[in-house]
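Excluded from the complex is one protein chain; the other protein chains are retained at their positions.
By written order: A, B and C. Residues from 1 in each chain.
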Amino acid sequence: MSQQFTPLTRPQMAGQVAEAIPSGWYVNLGIGIPTLVADQVPAGREVIFHSENGILGMGPAPAAGAIDPWLINAGKQHITLRTGGSFFHHADSFAMIRGGHLDLCVLGAFEVAENGDIANWATSVQDTAPAVGGAMDLAVGAKRLWVVMEHQTKDGRPRIVKRCSYPLTAMAAVSRIYTNLAVIDVTPEGLRVAGMIDGLDFAELQNRTEAELIRA
Amino acid sequence: MSQQFTPLTRPQMAGQVAEAIPSGWYVNLGIGIPTLVADQVPAGREVIFHSENGILGMGPAPAAGAIDPWLINAGKQHITLRTGGSFFHHADSFAMIRGGHLDLCVLGAFEVAENGDIANWATSVQDTAPAVGGAMDLAVGAKRLWVVMEHQTKDGRPRIVKRCSYPLTAMAAVSRIYTNLAVIDVTPEGLRVAGMIDGLDFAELQNRTEAELIRA
Amino acid sequence: MIDKRVRSVAEALSGIHDGATVLVGGFGAVGQANILIEGLIEHGARDLTVVANNAGYGRVGLARLLEVGRVRKLICSFPRIVGSTIFETLYKAGRIELELVPQGTLAERMRAASAGIPAFFTATGAGTQLAEGKETREIDGRTYVLEQALPGDVAIVEAWRADRWGNLTYRSSGRNFNPVMAAAGKLTVVQTQHMVELGEIDPETVVTPGIFVDRVLHVPYGDPTG
Partner (left out) sequence: MIDKRVRSVAEALSGIHDGATVLVGGFGAVGQANILIEGLIEHGARDLTVVANNAGYGRVGLARLLEVGRVRKLICSFPRIVGSTIFETLYKAGRIELELVPQGTLAERMRAASAGIPAFFTATGAGTQLAEGKETREIDGRTYVLEQALPGDVAIVEAWRADRWGNLTYRSSGRNFNPVMAAAGKLTVVQTQHMVELGEIDPETVVTPGIFVDRVLHVPYGDPTG
């Protein structure tokens, strides 16, 4: 009995996250799907984006021909600065991160465990030159850590697991998970489903999830 | 057999210190006699003075009628800023101090011990509201700590002692002592006399000093 | 729209609770948000712990707050300056507690709080009475003291310019502890000489980015005196 549902696209996932960010929050977006969030914040809602390399008030990509070669974000993409933005150095930038001043960080992940552990920086330390960037600082430092990722891997293995198999980025850090199938809150009682896409039922969602889920 | 000598005045002591500061040094001056050093740096010699409250390039007192009420030094006196000066906050200011970036700090003291211990912030913790300011940070942080003080107290007790009787500001921190009678280097071998005022002989200097002195 | 501007001292200080730790910027008479500090009297919070470099002077600002008995404890590097008679009187009478902290350690403990660092080692104070009872460690032959972060429930700071996002600049030696405390307060309240439009402060010259600021009150009082 196959169900009728259409998993969200990556922009749709990012759109769900964007809808949930209130005006006035300071937010850092990781690379990948999280980067797409900035473009989908509803018009008129002021959200201030932070970039690890010393920027508050990061704006959208510049128009072609209007690139400032001195202004890049943590993903090394050319960006703009909004009116009211500011520059500071890396130690101050990570003091903001580590000191709990960001309301939210949105990261991609390979895996999230039922206790909120996140693995997003390496599949194995051995096989290639590893890179961690600011992920570990962001994961422990922001007031809230939301993960946005596909619910399963391309070959159908669950990403929401009892215990991460990949190297950890941070312990018990994730507070909410947005996937192409559902929105799930990490609570002291466990993973509580806050929403599912149309046509998907709880049993099918659980079927695609290693960790145990709690009905909303 | 009374000797013929005239102890240095406070401005003369400060002048000796000023003469010994090379061009290009970054220097913090404590309150009291050290403050007098700034005015006696030879003309044309660029020495950059630091003030704990976030100033590099502190200049002399302003002319009457030209006071900037926003510009004070650590002693709460109105000052001027030299061309090339800069402002920064207190954490950065003490990072400069604690991180070993100042070439020299000149402090007054109640006592200096033969191992370089300095006592300059309190005569007793009990009897009045104690105040320490930046003395402890300066004493441990600057590359060199020179003390300038009267060789003896007003009632004739030695200030250069085997072991400080007053509460310590820092352990083994002083590298040179300027008094109204002599200049003394604190060395691994002990207190070495680098100079004495005219008419004073070594025995008389030792007589006025509790710690053992070494002839130059 | 983000708008951190408030219209009254009462609005600026609302929600500060009895027993709060209040970081008070300024050094000497320069850079002290006296209107907000004195506003705490009207506000009524009691049993405060105040962190400030000095203990106030004359009968204004912090000295006034001490005088009316709202401060249980002062964490301070230099309480004894000319004109700090109110503090000295209270201290001698045993009516106020004092935690004396070296000035650089005071600044760094707040900087640590703002940066998510619960504790750090420093050579300052090692072997002195101010390190008694504190953990120490030998590192490369030198003795260091372990110092704890010092966060504030509230920071009260003075700025020269501010905009509606809370971006701040300071003036001359009015900078002092203000940016450090702005970043270390859970609630940061600013008294600013000039309120400017968003964008008027060059992004390269913002000293305190608005992320550290919650409320801004325009108080064009002029020059510091005293």
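As a convention for this text, contacts are C-beta pairs under 8 Å (C-beta built on N, C-alpha and C of every residue); 3 or more make two chains touch, one makes a residue touch a chain.
The shown structure was predicted, so the numbers you read here are calculated from the model rather than taken from an experiment.
Novice: With the full complex in mind, choose from B:M13, B:I33 or B:I48 the residue touching the hidden chain.
Specialist: Checking the options B:M13, B:I33 or B:I48, the one contacting the hidden chain is B:I48.
Novice: Could you tell me which of C:A115, C:A162 or C:V219 touches the chain that is not displayed?
Specialist: Among C:A115, C:A162 or C:V219, only C:A115 touches the chain that is not shown.
Novice: Return the single residue from A:A20, A:A61, A:M136 or A:A194 that touches the missing chain.
Specialist: If we include the chain that is not displayed, A:M136 is the one touching it.
Novice: Just the residue numbers, please: which parts of subunit B touch the chain that's not shown?
Specialist: Answer for subunit B: residues 23-24, 26, 44, 46, 48, 50, 56-57, 81, 83-88, 94-102, 140-141 touch the chain left out.
Novice: Take the complete complex as the reference. Which residues in subunit A touch the chain that isn't displayed?
Specialist: 51-55, 68-74, 76, 81, 87-91, 93-95, 97-98, 125, 128-137, 140-141, 167-171
Novice: Across the whole complex, list the residues on subunit C that are touched by the chain not included here.
Specialist: These residues touch the chain not displayed: 108, 112, 115-123, 139-140, 142, 144, 169-172, 202, 204-205.
In the analysis below, only the chains that are shown with their structure count from here on.
Novice: Chains shared as neighbours by subunit A and subunit C?
Specialist: none
Novice: Nearest chain to the global Cα centroid?
Specialist: Answer by centroid distance: C.
Novice: Subunit A to subunit C: how many Å between their CA centres?
Specialist: The answer is 35 Å.
Novice: Calculate how many whole Å lie between the centre of subunit A and the centre of subunit B, each centre taken as the average of the chain's C-alpha atoms.
Specialist: 55
Novice: Multi-chain contacts only, two chains or more: what residues does subunit B have there?
Specialist: none
Novice: By residue number and range, which residues of subunit C touch two or more other chains?
Specialist: Touching at least two other chains: 111.
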